[in-house]
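Just dropping this structure here.
Note that one protein chain of the assembly has been removed; the remaining protein chains are unaltered in position.
Order as written gives the chain letters A and B; numbering starts at 1 within each chain.
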Amino acid sequence: MSEHHINTEKDSGNGGASRRNFIGAVAAAGGLAAIAPGIHLVQVSQANTPPRPAGEAASKAVRWGMLIDTTKCASGCTDCVKACATENGINETVKDARQGSQWIRKIDIKEVKTGRTHSLPMLCQHCANPPCVDVCPTGASMKRADGIVLVDRHICIGCRYCMMACPYKARSFVHQPLTEQNPEVPRGQGCVESCTFCVHRVDKGQIPACVETCTKEGHNAMLFGDLNDPNSEISRRVAQVTTTQVRADLKLDLGVRYQGI
Amino acid sequence: MKIEQYTPAEERLFYILLALGGLVSALGLAAAYYMEHSGHVVTGMTNQVFWGLPHVFGIFLIVAASGVLNVASIGSVFGKKAYKPRAPLSGLLAIIMLAAGLAIIMLDLGRADRVLIAATHVNLTSVFGWNMILYPVFFGLVGLYLWTLMDRRMNAYYKAAGFSAFIWRLVMTTGTGSIFGFVVARQAYQSAILAPMFIIMSFAWGLAVFLLVQRSMYAWNNMELNPALRQRLKNLLGTFITAVLYFVIVYHLTNIYYAKETAFEHFILVSGGVYPLLFWGGYVVVGTLLPLFLLYHPAIWQKSGAVSFAAALTIIGGLCQLYVFIIGGQAFPLEMFPGMEVTSTFFDGAIGTYVPSVPEILLSLSGIGIGFTLTVIGVRVLRFLPQDDVAMLKDAGYLHD
Partner (left out) sequence: MLRTFRLAVGVLSAVAALVTTGAVAGESRVPKPAITIENPGKCVAPVEEMRRNHMDMLKHTRDKTMREGVRGMKTSLNGCIECHASKKTGSVLGSNENFCQSCHAYAAVKLDCWDCHQPKANYKATGTAPADHPGTAGAKP
C-alpha cells in the first residue's frame, strides 16, 4: 500500500505538469489530491489505486469492483441513489416513472419462508462476461480494459437489445430530450445508459459518488476498489467474508458483490 | 406474353388500393417522425417493457417473410410442380415483407438516424449483428432466385438459386428465433427450442399470407383456384398450424418441467390478465383451433372463402402469439433473488404494464401498409399471377379426374 502511495504522488505530479499545456482539460484531480492530503487518504483507503496520468489508457491490470454490505444498508435510505442522480445529472422529470432512468436503485427483499429482510442497492454489476456487450449489434455496449461496462452513445442506435439481455434490469433507455447534463457525464435521448461506476471520477482517482456518500454519511455499506490488487481493501474483504454474486448461475463474474444475503 | 389492358374500373380500384396503402404507410412514417422528435416518452414503452407493438408487427413480418418463400421452395427444392407457378409471387412477397418488417423495427430505434451505424459497426457476438448480415444476403439471394425464374437465359440456375435461398431462409429465421433464444436473463426466453419454433411459425404465417394474397389476386382476375390444389394448400396450412401448436406445447412444458419457470408459466397461462386471454383466446382458439376446424371439416373447407378465412385467423393468432411472447415475456419481472419477495422504487418484482399509444399503433400498422402498397405495385408491374397449367397438373398426378 505504501508503495502505491508513493506512485500515486509521483503520477499525479506528472499528470498535473503535463496537463498544464492543455486547455480546459479535465480537472486535475491528481494535483488536487496532493494539495489536500486528507481527502487523498480517504480516497486511497477506498480506491487504493492512483489516478491515471493524462494520456494513459485504462489498464487490464485493474478490475474495478464494489462490495455491498447489506447488513449495513438500511431500508428506506436512498443516499446512494440521490448522490448518483446529482453526480450524473439524472434530473429530468418524467410523467411516467417507468420511463425514467435508473442507474442505481434500492431493492428490498424478503425471504418468503423466514420473513428475513434485506435492503440493497442494485446497479450495473459490471460483469466480466457482460450479456449486454455480447448482444449489442454495433459494439456500443462495451467493457473497458479495467472492467467498467459502458455504453458508447456515439454508436448506440437505441435498439434496447441490451436491456433485454441484462439480468439485473440495470439499463435504462432515455425516453425524452435532455438538456441538463453534467459536462463530464453526457447522456441523451434515444440511447441506452447505465451506471458507469462514475468512470469520470475513477479516472481521477476518486471513488464513485454513491460509495463516497454512503461512507460520508457513516453507513459504510459500500466499498469500491481494485479486485485485481490483492492488497486493496476490497480484495482483502472479499477474501475474508462470504460474498454473493446475484444470479451466480449465469457465470457472469460480477464486479459487484453482496455481503449478508 | 400477351399484355391485357386493365379496364377503367380496374384502373380505378388499383389507384384506390394504392392510396389506401400509401395513407397507412404515410401515417406510420409521420408517427415515427413524431416518436423520433419527442422521444419514446410518447409511446407506451417503458424501461420494463421496452419492446412494444412495433416489434410484434416487425418480427411477425420478418418471420412471415421467410415463411412465404416456402411456397417457392416446395416447387424448386422439393420439385413439386404445382408450386412452381407460385414461385415468383412467393419470392416477391418474401422481399416485400422483409423490407416492411425491417422498416418498422428500424423506425422504432431510439436513434433511427444512426441506422447506418448498424451496417458499419457490426458486433459478431450479437445475434442482431448476425441479422445485419442475414437480411441483406436474403434480399440478394431471393432477388437472384427471381432473376433465374424470370429470365430464360438464367433458367438453368433456378434450382441452385432456389436451394441457396431456401437454406438461407432457414438460417435467417434461426437468427430471428435466436434473438430471444440466447437471452439468458429472462424466464420467457433462453431456450434452444425457439429457433426451430420460429421456423415452423414462419411456415404457417408465410403460407397464410400467401394464400390471402393469391386469393385476392384471383378474385381480381375472376379466377378460381383449382379445387385439387386448394385442398393440397389447405392441408399444408393445417399441417403447419398443428406443428406450431406442437412446438408451443413443448416450449411451455420445457419451461414448466425442465427450467422450473412455474411462476412465469402461471403468469402467462393463467394469472397474467391480457396475456392468458390473448394466448388462449387469440392464439389457441382463434388462431389454431378455429382455422383447423375450418380447414378440416369436410363440408366447410370446400365453401368459398373458408380457406382464406382460416389463413386470416392464422395471421391474427400469430400476432397474438408474438404479443404474448414478446410483451408478456418482458412484463414478467426478472427473477434476481429466488425465493425472495422483491420490491423497489423501479418496479422490481412487479408485473409490467404496457398499453400501446396511438403513434406506436400507427407505426405498427404501417408495416402492413408498406407491405400492402409494395405488393399492389409489384403484382401490377410484374404480373406474378400464379397460373396453373391443367395438363401439366394432370401429368404430375395432382388431378385425378
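Methods note: a residue touches a chain if its C-beta (ideal position, glycine included) is under 8 Å from a C-beta of that chain, and two chains touch if they have at least 3 such contacts.
Quantities reported herein were computed from a predicted structural model and do not represent experimental measurements.
Of the candidate positions A:Gln125, A:Gln189, A:Thr243 or A:Gln259, contact with the hidden chain is made by A:Gln189.
Across A:Gln102, A:Thr138, A:Thr243 or A:Gln259, the single residue that touches the chain missing here is A:Gln102. Residue-level contact of subunit A with the missing chain is found at 15, 18-19, 21-26, 52-58, 75-76, 78, 81-82, 84-87, 89-91, 93-94, 97-98, 100, 102, 104-106, 108, 142, 144-146, 148, 150, 152-154, 177-178, 180-191, 199, 203-204.
Note that only the chains that are shown with their structure count from here on.
Subunit A and subunit B have centres, each the mean of its CA atoms, that are 42 Å apart. Those residues of subunit B that touch subunit A in the shared complex are 36, 38-41, 45-48, 50-51, 109-112, 114-115, 117-118, 121-123, 125-129, 131-132, 179, 182-186, 330, 334, 336-337, 339-348, 352. Taken together, the subunit A residues at the contact with subunit B in this complex read 78, 81, 94-96, 98-102, 105-113, 122, 131, 133-140, 155-161, 163-169, 171-177, 189-192, 246-247, 250, 261.
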